[in-house]
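Only one protein chain is missing; all other protein chains are in place.
On to chain A.
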Amino acid sequence: MGLITEIDYGTPESKTGKQVTLTVDGKTVTVPEGTSIMRAAMEGGVEIPKLCATDMLDSFGSCRVCLVEIEGRNGTPASCTTQVGEGMVVHTVSERLDTIRRGVMELYVSDHPTGWGENAGTGASEFDRMAEKIGLSENRFGVEGRNHVVAEDAAAGGGVAPGEGALTIDYMVKDESNPYFTYDPSQCIVCSRCVRACADVQGTFALTIEGRGFESRMVASMNEDFVDSECVSCGACVQACPTDALREKAVLEKGMPERSVVTTCAYCGVGCNFKAEVKGDEVIRMMPYKDGKSNHGHSCVKGRFAYGYATHSDRILSPMLREKITDPWREVTWEEALAHTAKEFRRIQHQYGRGSIGGITSSRCTDEETYLVQKLVRQGFGNNNVDTCARVCHSPTGYGLNTTLGTSAGTQDFDSVEETDVMLLIGANPTDAHPVFASRMKKRLREGARIIVIDPRRTDLVRSPHIEAAYHLPIKPGTNVAILTGLAHVIVTEKLYDEAYIRSYCEWDAFEDWAEFVSDPRYSPEETAKVCGVDAETIRQAARLYAAGGNGAIFYGLGVTEHSQGSTAVMGLANLAMATGNIGRNGVGVNPLRGQNNVQGSCDMGSFPHEFPGYRHVATDSVRKIYEDLWGVALDKEPGLRIPNMLDAAVDGTFRGIYIQGEDILQSDPDTTHVAAGLAAMECVVVHDLFLNETARYAHVFLPGSTFLEKDGTFINAERRINLVHKVIEPKARYADWEATQELARALGLDWNYTHPSEIMDEIAATTPTFSGVTFDLLEREGSVQWPCNEKAPLGTPVMHINGIVRGKGNFVRTEYVATDEKVGPRFPLLLTTGRILSQYNVGAQTRRTGNVAWHAEDMLEIHPHDAEDRGIRNGDWVRLSSRSNETTLRALVTDRVAPGVVYTTFHHPETQANVVTTDYTDWATSCPEFKVTAVQIAPSNGPSEWQREYDELTAMSRRIARVEAAE
């Protein structure tokens, strides 16, 4: 397969309904009204030369090479800024146009010496192609511009620094500071595509054009190095640049890629589609795919650039065994590792009972892989001891939405935000955790939508360039349910609810019961304000805006779910949406922003110990029969153990073996010491992962995993979109993960014979009603579909609950606020809450092994200046962070982003291990840990805690791999 080149139509698609017909170079073209001549021509197969235009951006009309002639009109208008008209006759080629274009291009070339006729850059840029297309053959103006490199030095990539040559006083040296791309100002043609991409697509506004005449060039922030500027390294500017002024370092070093494969990003729950561009068997760059329905050609720093972990030297490519966890690892064959695992698992079950082993599926692996792990547990182990990391993130979403709406599904697609008037954002920080969707939100906000932010921190969607939240409610961590019930109080008592909607689509009795409950004066804004630590009047205003401001959409994240009342808060959100009629159409809804690439899919695929794929309880006889008939075994009708239960049972001695695929529970789960005790008590811990992760220090068997580049399958993103993952390169450790699980199943005596993940999807479709229409063929044809995808919705379901709520009638649930038992007191007076940062991902296993460490080399503790001063802590000081559980040390970042009394950190680095201090309090319904609230104290410190020192020693010990002596 060759390199996929997507057509650039030059200007965005017009979405009006009325069609206009015109003639371009004798061809008849019909396009929607409002389309540019440039786009219409391209749709008719006629490419008009262009430099400053690209269809990701609105037209700009600065380069003057896209000029055309229109019969009956004077002059030569720019085709990018001129709209089509009925019956228009356009000529894109003539002697006059050729002459003008050549003249313009010659001037560009005179100010762009290294981009033409030189070896610098790729020689394959759009600029190079246009120079050729226009037929440029001479440059009469010379190349001695004031901002140029001296010609003879150009080949060597050098130049004359300002002041050292009279003719190059405006020369700027190359900026190589960004780990992934370079900026060579001398190649900049000032087309502003980068500036507009940064503003319009990404919404960061980090770039600008500085200076006039020969001085004018793009600069980052206040003419700073890229890495120190406000740039978030999303790469939209690099993608937009028509010259090689902004170019990926990988392309400059290794040359242009030769082939591309369309696949899906393996980072967050946005699920961007990319073209993985490859040379030989090496990925040169990831280009966002314009046809990707969740990202529409945009990306963030992680997806576009941070794929280097796939080839990092830390990757383990051979299976390994060891008798005891204190032994060094011994490399073995796959056959030996699998046979040993099977023998151990059977021994443990024989000795301690059928329920003494289990498995953990991964939200980073594909649906097909997840399905196989849960099948292995249910069919092969004969129990339901399977769980997944969604336990620690979005399990309350499933419980809460299912109780109120009848399905755990998030209600909308991402495109729906284009019709949103009011966003209610709670417990989520999309600009860092879901950056590509955040760019869509910001775009809509710039168009005039308004946003209410409920978050203890002042996140970027509260205030950043061209963004200003209508209301920010910086509530105390742990008071979500109180604020949501307070908002409901205002909506009900001021009669802002949508009675017609409720009467048609919800249970009226339940509404009345709920309305009476929330109307109680103890939920009034004044009372709520006391609990949450915010202003009562702001609560009132925010409630009014959400209820009466037009289409209201709720977006939420782990700041809602990771609490002891996580499930209750999710119900509170659904209550608000139903009460205001904000369900069942575009622009509204309850939208969980899911953390990992396939956390939705892993839940859909039956990763929970109480349910089969499609969220059907294991006690349901009819469902069990489907699988019993297909798999030929009797299945357990009792729910299995959740992850924390497995660890408890391990400490009790009734749980002794576990197969963990692509999860690092020691780092990602709460109360690290308890996790460690559980793992240490087991007799056979099998870790199947890319790296010797933190959990692997307690492992007896290590099976090498494969990256998303090395397998076929599907991921399901936060909008229920089933996206294809295509194999780009061969698995580096012999097996894709689904193959490894299949081999393990065979070693255990199961007759599994899948030859391709599409066959696994066929089995999923045949047994799961919401997936019954899904096949790989359909996905190849459509690009992606959103479940439910079945007879009723053959092409999937972008928006749920249209013409009726899935449950039948929506259910309002009383949401009594119960304060968490994790309370501040004299010993632990501050509240710690945790979150993510843009450049790092989750436990950091991937991103820490990429150039992204340039932005976030360690976890920092954000602390308000007031609290810092009280304790004599200065910016950058080492501080000891202690809770009732344990203590750790990290460095302080003094900032007023957090309120007094609140401290914040990320959990990306194992050296800090924020989860050493988090507690074992959990959501009442789903055991989802209360990561977001821990009472802590901080104090100046002069180095790592005792726990950290011991941990470092253990790390070194547990990662020893024995060298095999060569046979004599």
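In this section, a contact is a pair of C-beta atoms (placed from the backbone, for glycine too) under 8 Å apart; a residue touches a chain by one contact, two chains touch by 3 or more; residues count from 1.
The rule is short, and it goes like this: contacts and distances are computed from a predicted model.
Missing from the rendering is one chain, named in UniProt as "Formate dehydrogenase" (options: "ABC transporter permease", "Formate dehydrogenase", "EfeO-type cupredoxin-like domain-containing protein" or "Purine-binding chemotaxis protein CheW"). From the options A:C198, A:V219, A:L576 or A:L641, the residue with contact to the unseen chain in the full assembly is A:L641.
Only one residue in the set A:V818, A:A939 or A:A962 touches the chain that does not appear here, and it is A:V818. Only one of A:I360, A:A649 or A:V916 touches the absent chain when the whole complex is considered: A:A649.
By the touch definition given at the top, chain A reaches the unshown chain through residues 350-356, 384-385, 517, 564, 567-568, 609-610, 617, 619, 638-642, 645, 648-649, 652, 654, 814-816, 818, 920, 922, 924-927.
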